[in-house]
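First, the structure itself, so that you have it in front of you.
A single protein chain has been omitted; all remaining protein chains appear in their positions.
First chain written, first letter: the chains are A and B, and each begins at residue 1.
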Amino acid sequence: MKSSIFIAGLLTASAAAMPAQADKLDDIIASGTLRCAVVLDFPPMGSRDASNNPIGFDVDYCSDLAAALGVTPEVVETTFPERIPALMSGRVDVAVASTSDTLERAKTVGFSIPYYAFENAVVANEKVEMADWEGMKGKTVGATAGTYEAIWLEDKVKEWGEGEFRPYQSQADVFLALSQGQIDATVATVEVSEANVNSGNFPGIRIVDKAPMVPDYVALITLREEYGLINYMNLFVNQQVRTGRYAELYEKWVGEGVPADLTVSGVYR
Amino acid sequence: MFDTALTANDLIFLAKGAGMTLIVTAISVFFGTVLGIVFGVIRYQIGPWWAAPMTFVLDIFRSIPLLIQLVLANAFVTTVLGWRISGFTVACGVLSLYTAAYCAEIVRGGIESVPPTLRRAARSLGMTWGQDMFNIVLPLATRVVLPSWIGLALGVMKDSALVYVVQVVELLKSTQILITRLQEPLFLLMICGLFYFVISFPIARFGGYLEKRWSND
Partner (left out) sequence: MFDYNFRWNQALNSLPQMLEGALVTIEIAVLSMVIGISIAMVLTLFRLSGYRILSAITATWVEVARNTPALFQIYMVHFGLGGFGIHLSPYLSLLIGIAFNNAGYLTENFRGALKAIPETQTRSARSLGMTPLQAFRNVVMPQMLRISFLPMTNQMVWAILMTSLGAVVAMNTDLYGVTSDLNARTFRTFELFAIAAVIFYLITKAVTLSARLIAARLFRY
């Protein structure tokens, strides 16, 4: 009697352990929705139109990825500091949010291959004397908390030993502070800098110089253990380029220049 | 000065944010009050010594910044426990517990303010504990605590501005989004502040009026 209960228990336990772990790729397709974290104060990658709807390069990439998976896209707005926490907490499935692929972050999240590359520029308030990026020494500078540029800038300020660094909570706050003159300069991607300077929304700022950082490759991110989804996204990025969609969206949102080469020569991937 | 790029769409967007503020406040105050009454009554009934653990836990909610409570609860529930719940739920949960912590104190003070003689008289008339609580203590205690409770509810409405950290788009966050697009910080912030003021001020005044009327000056 006892042994049959024991065997029944064993069978149930093994039956419970048997179904294969459905991974996130399956979950997304099954649920019918792809939730992407997108940063919406970062034109032209992400911003809002006159009816406050999300638009931008990243928004379009999210739609493309959803279309490839055969599900509907859902844009979840996050700020820069919130991208990875939103992913870790399960609030979003992927982040199509121009996330720089640093090794520190790779300890926590899984990166796809790069889908875009940024050059960074120094944007300064017009009233400030600054000839090149080294002119930032000793000044009050700021950037969006947690971004690649912010960490670079903060380390530079520490290295120079003078000047002040301010981490604002969002890109919009940084530019607002810059145009108000509360900070003298910031470092932002060339695209964002040009978009913000040209939009006329932030009077009194100008682009000074390129920042001496290597090109900032950004990738799609998801949870570190979701190999199925990461492989899928790698193929997706590759296909976006070879079908010409990458160039098409670049033309639509960024306009001038040539879309950045997403490879690093001399290395396999 | 009134040359602004604000459109009707934007006002609707702000109104949605304001609606979110009110919804989060209403839910939190409701559940917080219910829980607060439960905790307050328990605390009163079983005395300070036995209630010490519960008092300790509730005290934690009043000694840590609400911002940290929200971030911590969010991180715990989503990353550690792995539950999939929305920021809205986390916000309402945390705010409810926060409200309950303050409300428990208020309720306890209210119950204590009812003269014991009245309650003993009720019991000696044959009322059960429940009847005593409901028919004697409730009306009297409510009179005493209503002004404080109104103050607490308004405080929660103002603190609801902090739920932006868990991705709930309430009024202040909506205002910030519009400021990004329209670049009119002062004007938009004035509207935002005016909203809070317009809701809070009359209710606070009313609470003060009640306090004056019901005090024994």
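Operating definition for what follows: a contact is a pair of C-beta atoms (placed from the backbone, for glycine too) under 8 Å apart; a residue touches a chain by one contact, two chains touch by 3 or more.
If you're wondering where the values come from, they're calculated on a predicted model, not measured in any experiment.
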Selected residue (touches chain absent from view) among A:Ser31, A:Asn53, A:Thr72 or A:Gln180: A:Gln180
Contact residue for the chain not shown (choose from B:Trp50, B:Phe76 or B:Trp214): B:Phe76
Residues of chain B (touch criterion as defined above) contacting the omitted chain: 60, 62-69, 71-72, 75-76, 79-82, 154, 158-162, 172, 179, 185-186, 189, 192-193, 196-197, 200-201, 204
Contact set of chain A toward the excluded chain (per top definition): 81, 84-85, 88, 104-105, 108, 142, 145-146, 150-151, 164-169, 173, 176-177, 180-182
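Basically, only the chains that are shown with their structure count from here on.
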Interfacial residue positions of chain B with respect to chain A in the complex: 7, 9-10, 13, 74-75, 78-79, 82-84, 86-87, 167, 169, 176-177, 179-183, 185
Parts of chain A lying in touch with chain B, wherever the complex brings them together: 40-41, 47-48, 50-52, 76-78, 82, 85-86, 88-91, 170, 172-173, 176, 179, 201-202
